[in-house]
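Notes follow the structure.
Heads up, this is only part of the complex; the chains shown haven't been moved.
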């Protein structure tokens, strides 16, 4: 039986710890790709940008959501796009942005990348379904 | 055709009430996260929820129910795979 | 393929959360790429549009002038839920921009016409 592949864009508004929504999004995303669907991209906005913070360090018996996102995106080759304006306000920066802002440290982990909100428009245009968490 | 998801408890926020207020006749509602609490307790919205259920338009996420040990009396239970399928069946999604 | 009809749905008052402000940022950004945008203000979302706000008193920036740019960005479909306004004793004159009033029934119809929705 052939599966009708659907192209999904997911928008994540919640933080990796503190509320469940980013975790729900991850479970949805994993289920979608494992059932043969395609993830055009995951866009992290509002508190969602904190999912790209590599310093998140839960105890070993707890879920490390940034690492989970990174592993799933690596395995199924989809982009993790972090809104740069939401990220700067919440203290999530990559190495090059840190240099520009004269910060000595950074915290965005690969394969998360900083993007503009224009990228949301792009992901919105390319997908069959936009699902928000 | 919109799939609405409600993720907060009906006794914590007005998300469920507001969602039901804007739910059109082709739409469906899926209760997730703390929203699954609405599948057990007696709410003012009960008649409307029962109607939705009779029409096959009221769903509840099984994983969130079991995580909380909350009993579902009113909605069709589905798992994450069912959630993915619902977002395909209903072309649009709105999270409350 | 025709351009997708995308709508933002605002349901929260300003300043307690930044949802309103970040929704507006998203709207302007999307408007650069998409000419089929709509924006809805329902429930407490209408508080975002009340005139004469002074958010500097609570250390926040006044983003209301940005609403005036919507016209420049060709965002013409600005809808407000009439019931929500009435419930809150707010009149159309209290709002900083011109909006289209929709009844509950009309709102459902307009939502149904969209291809994608983003709730804030």
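Observations on the model:
When the chains are written out, they are named A, B and C in that same order, and each has its own residue count from 1.
Everything below uses one rule, namely that a residue touches a chain if its C-beta (ideal position, glycine included) is under 8 Å from a C-beta of that chain, and two chains touch if they have at least 3 such contacts.
Quantities reported herein were computed from a predicted structural model and do not represent experimental measurements.
For the complete assembly in this file, the formula in terms of the labelled chains is A x2, B x2, C x2.
Here is the rule we go by: only the chains that are shown with their structure count from here on.
Spacing of chain B relative to chain C, judged by their CA centroids, is 25 angstrom.
Counting partner chains per residue, chain B shows two or more touched chains at residues 91, 93-95. Looking at chain A, residues 130, 132 sit in touch with two or more other chains. Taken in their complex, chain C has these residues touching chain A: 3-4, 6, 18-19, 22, 25-26, 29-30, 32-34, 116-119.
The residues of chain A lying in touch with chain B in their complex are 6, 8, 20-21, 24, 27-28, 30-32, 35, 37, 128-133. Within the complex, the chain B residues that touch chain A are 7, 32-34, 63, 80-81, 83-84, 87-88, 91, 93-95.
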